[in-house]
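Following: one structure in C-alpha cells, then a few remarks.
A protein chain is absent from this complex, but the other protein chains hold their places.
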Amino acid sequence: MANAKRITLDRRKVVARVLRDRGDALLITGLGAPSFDAMAAGDSLNNFYVWSGMGSAVPFGLGLACAQPGRRVLTVTGDGEMLMGLGSLATVAVQRPANFAVVVIDNQRYGETGGQLTHTEFGVDIPAMAKGAGFREVATVYTNAELEEAVPLILKGEGPVFVTVKVRPEPAKIVLPPRDGPMMRHRFRANLLGEG
Amino acid sequence: MAKAPIPTRKQQPWADPVHGVLRDFDIRQMAYVPDGGHARLIGLCLADPKMRSVLLTTEEEGVAQMAGAWLGGQRGVFLTQSGGVGNCINMLSVIQECRIPLLALVSMRGQWGETFPWQVPMGQGTQAALEAANVIVKHVDEADQVAETVRAAAAMAFNTSRAVAVVVSQRLTETGGRG
Amino acid sequence: MAQAKAKAKPKSRAKAGAARHWTADIFDVLKRHNLKQVAYVPDTGQAPLIEACIRDNEIRAIPLTTEEEGIGVLAGAHLGGEEGALLLQSSGIGNCINMLGVPIECRMPLLMIVTMRGEWGEFNPWQLPMSQGTQAALEAVGVIVLRADSAERVGETVAAAAKMAFDAGRVVAVLIGQRVVGHKNWDR
Partner (left out) sequence: MAGRKAKAEELQRGAAVAAILKRRGDALVVTGIGNAVHDVAASGDVAENFYLSGIMGGAAMVGMGLALARPDRRVLVITGDGEMLAGIGSLATIGVEKVPNLAIVVIDNRAYAATGMQATHTARGVDLAGIAKASGFNHAVAVSDAAGLRAVVDDAYEKPGPYFAVLRVKSEGSPRVRVPADGTFTARRFRRALLGDEMNP
C-alpha cells in the first residue's frame, strides 16, 4: 500500500537539499547511510553522527532541542533506525519542542546489513504513527516538488515536525564521517558552547 | 522476503549446517533483525517453508515472541547481533521467571578484529550481560564447530527448559562488507 | 517504611515532612549540579523526586515510553550544554544496555538513579531475575555502579556519583536498595 507511488528521489540529493539552507541548524544523524549522506553534503561542526545505539537518534535530537531552544535541531535518520525507537515519537510529541524536526530518509531497506526490506516496505506508515503520537506537522515526500514544500517546514516550521522522504533503494557511495566519539563530542560542544 | 544478496556458502560456511540443525529440532518460528553476520542463515530460514520468519523492529520483541511460540507448542529460534543483546536483558527475565526454553544465536561485533570503535563497549560486554541475565552462553569461533554447538545448545534449551545462547565469533561472521 | 502504603498519594507523603525523605536529598544534588533535563519512567519509589522535578521551573521533566530513550535524550542534552539525570527502576536497566554504549564510547557524563526491585523483601517473583543481574549488566558495558542501602546514605552517594558523572565525565549509576525504597506487599 505504501508503494502505490513511484519512488524516484535520490537520497544524497535529498539530504544535500535539506541541508543546503540549514543555516546554523544543529544536526544529529542516525546510524549508517544518513550519516554518509550528511557527510557528503559537507562536514560541519554543527553535525553529530551517532554511530551506535539504534533507535537513539530521535531522543538524542530531543535532548539537544530542549537544551538549545534558540536553535533549529534536526534529526536525520533512516527507516530502520527509526523503527527501533518508535516509542520516542510519543515522547517527543508530549514535549512538543517547537524547534525540532525529524527527517526519515526511507529507502525501505536495512542498508548496513545488506539491503533487507524493512517494515515500511510492507505498509507501515511511520508519518501516520508520528501523527498518531501527536507531532504538530507531518508529511511524506515522494517528489522534488513535495521536497521543496517540505524544506521550509523542516527548517522553520513550528515543531515537532516529522517528514519521511521516500528514496530509491540503491546505496550511495560511502563517505565516512568522523567516528571518534570523544572527538566529535568535543568539537560539537566547543563550537556550540565555547567549551570542551 | 528479503531481496538482498545472500552471502555465499563459502563466505559463511557454517550457516547451512546450522539451518539443518534447526530443521532437525523442528524449529517453526524464527525471529530476527537483519544482520550481516547471520545473513546467510536468515536467508536459508526465509526460504524454508516450514519456518515462519518474523522481521522485528527491535530485538526484545523476539524474546517475547519465542515465549508465545513455546506457550503455543512450537519451538523457535532467535537471531540477533551482539548489540541487540543489550536491548533484551530485561525481556529475558520473562524467560527466566517462567523457565521457558530459549535458543538464541548471537553474531558478534566489537570483538575479533573490530575496527569500528562504537561497537566495542557492547561487544565486550555481550557475554557478561547475557550471563547477568542467567543465560547459558556457548561461544564458538571455529566454523566447523558452529552447527554442533547449536545442536548441543538446542538440546539443552528444549530438553531442560533453559535459555541458551550460542555466540558466534566475529571471526566467522565477517563477510568483508564493511571495515 | 512509608512505602508500605503503596496507594498513598506521593505528594502528601513528600509534604508530610515528619522526617526528611531521601528523595529530597537527591533533588538537592540535582539542583546543586544545575541539572536541566530529568528523564524518567514512573516509579513508586522515586515518585516524590519526579514530582519535585515536574514542579521545578528550571528542570524539564521528560516522561519516556521506555528507559533507553532517556540515554539518547541526555546525550543530546549534553551536546547542547545541559546536563541531566535518568530516573528508573532496576528492570529498566535491562532495556538500556545497548544504548549505554553511546555515552560510554563518547565519554559523555550520565547519571542514573536506579531504584531496586526484586531484592530486599520482594514479593513479586518476576522482579527477581532482572534485579539480581542489574549490577552485573551495567558493569558488563563499563558503567560505574554505586549503591546506597540506607536512607541516610542516599544523599551522599548520589552526590559522589554526580561528581564522578559531571566532573570526571563518566557514566555512573546509583542503585538505591529496595530496603530504602520499601517493599510492596499485596498479600497483607
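Worth pointing out:
Should a chain be cited, it is by its letter among A, B and C, assigned in written order, with residues numbered from 1 in that chain.
Basically, a residue touches a chain if its C-beta (ideal position, glycine included) is under 8 Å from a C-beta of that chain, and two chains touch if they have at least 3 such contacts.
This is a predicted model, so every value here is computed, not measured.
Touch, as defined at the top, links the missing chain to these shown chains in the whole complex: A, B, C.
Although one chain is not drawn, the whole complex shows that of B:Pro7, B:Gly36, B:Gly76 or B:Gly110 it is B:Gly76 that touches it. Here the missing chain is touched by one residue of C:Leu30, C:Ile50 or C:Met99, and it is C:Ile50. From the options B:Gln12, B:Thr58 or B:Gln111, the residue with contact to the unseen chain in the full assembly is B:Thr58. Of the candidate positions A:Thr29, A:Ser56 or A:Thr91, contact with the unshown chain belongs to A:Thr91.
Contacts to the hidden chain, counted on subunit B, fall at residues 28-29, 52, 54-58, 60-76, 90-91, 93-94, 97-100, 158-159. Hidden from this view is one chain, which touches subunit C at 9-10, 42-44, 47, 50, 63, 65-66, 91, 123-127, 129-130, 186.
Seen from subunit A, the chain kept out of the figure touches residues 83-87, 89-91, 93-94, 119, 122-129, 131-134.
We take it that only the chains that are shown with their structure count from here on.
Taking B-C and A-C together, the pair of chains sharing more C-beta contacts is A-C. One simple way to say how far apart two chains are is to compare their mean CA positions; for subunit B and subunit C this gives 32 Å.
Looking at subunit B, one finds that residues 83, 117-119, 122 touch two or more other chains.
Contact of a single residue of subunit A with at least two other chains is seen at positions 51-52, 54-55, 181. Within the complex, the subunit C residues that touch subunit A are 36-37, 39, 60, 62-66, 68-82, 84, 98-99, 101-102, 105-108. Across the interface of their complex, subunit C is touched by residues 26, 28, 48, 50-68, 85, 87-88, 90-91, 94-95, 181-182, 184-185, 188-189, 192-193 of subunit A.
The touching residues of subunit A, when paired with subunit B in their complex, are 51-52, 54-55, 80, 83-84, 86, 109-110, 112-119, 179-181.
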